[in-house]
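Only one protein chain is missing; all other protein chains are in place.
Let's turn to chain A:
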Amino acid sequence: GDGGGVAEPGGPLAPQRVLFPPTFSVSEIKNKQRRHFMFLRWKQQQRKEKLAAKKKRRKEREALGDKAPPKAIPKTIENQRVYDETTVDPNDEEVAFDEATDEFAPYFNRQTVPKILITTSDRPRGRTVRFCEQLATVIPNSHVYYRRGLALKRIIPQCIARDFTDLIVINEDRKIPNGLVLSHLPDGPTAHFRMSSVCLRKEIKRKGKEPTEHVPEVILNNFTTRLGHSIGRMFASLFPHDPQFIGRQVATFHNQRDYIFFRFHRYIFKSEKKVGIQELGPRFTLKLRSLQKGTFDSKFGEYEWIHKRREMDTSRRKFHL
């Protein structure tokens, strides 16, 4: 076979078995064309070896039959996730105690009924307006008010006076909604999200009717850490506690790799092992940017968690929610 830096540029591709001496490295050839050619040859050889190894392994496995070792589990990012020390253990007493005494306790004890105010930043454009309306149909007991230049700091005491429990502000940029501020009103935490891939109802490929007035169920998936838990409770407190199963509607907040996907479906049970779902309602994804302790206050607020890019985005397998 070929050794060293001997090149056959432009000629027919390499012979079957090419031997590269062990000290040879493709990157040492100065000539770009030759280097490229040698690299391609090396790559082909690697691929062949890999294929041969696979075949061999498969044959071995078949030969062993039942005694073969079980198939290796492929590594996924979820498998390889860096263990987060704040992961909530379902039996953790401290967490349970915390949750019984935090700001959402009155909701979970059924003392308060959620009442939500949805508003936007100044001068919302068409898409944002329609999105707000659709969001209002999805979340029961919610009202949309337009903000004509009113300061948030002054709205908040008025809202508290009128018994609102949550405030949602949808921030807009260049005619599309791109941010969401969700604050629990009587002095509750404020979460600031970045919103992306917003789909209005007419853009979703389905032929379903509008969401009805029934109270939907809520599904919260994959909120494992402490931070995730508190965000999950925040979302849960938006919806009234007792879902009306007649409505057969379900709102899902699914957390995957720190992205929260929101979907709104109508389900129907075809048998006890099969269920069909039909998507109605808007869909969007959220990414948490910051969580503040008190209500919305950009200058003097006490931040419980901010997304710091330099520190937190260093590893691909580390997630915070």
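Assume contacts are C-beta pairs under 8 Å (C-beta built on N, C-alpha and C of every residue); 3 or more make two chains touch, one makes a residue touch a chain; residues count from 1.
What we mean here is this: contacts and distances are computed from a predicted model.
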item	value
Chain not present in the shown complex, as UniProt names it (candidates "Sodium/potassium-transporting ATPase subunit beta", "Septin", "Transmembrane channel-like protein" or "MAK16 protein")	"MAK16 protein"
Among A:F97, A:Y267 or A:Y303, residue touching the chain not depicted	A:Y267
Interface with the undisplayed chain - residues on chain A	76-78, 151, 196-197, 217, 219, 221, 245-246, 250, 252, 254, 256-259, 261, 263, 265, 267, 269, 271-273, 275, 277, 285, 287, 309
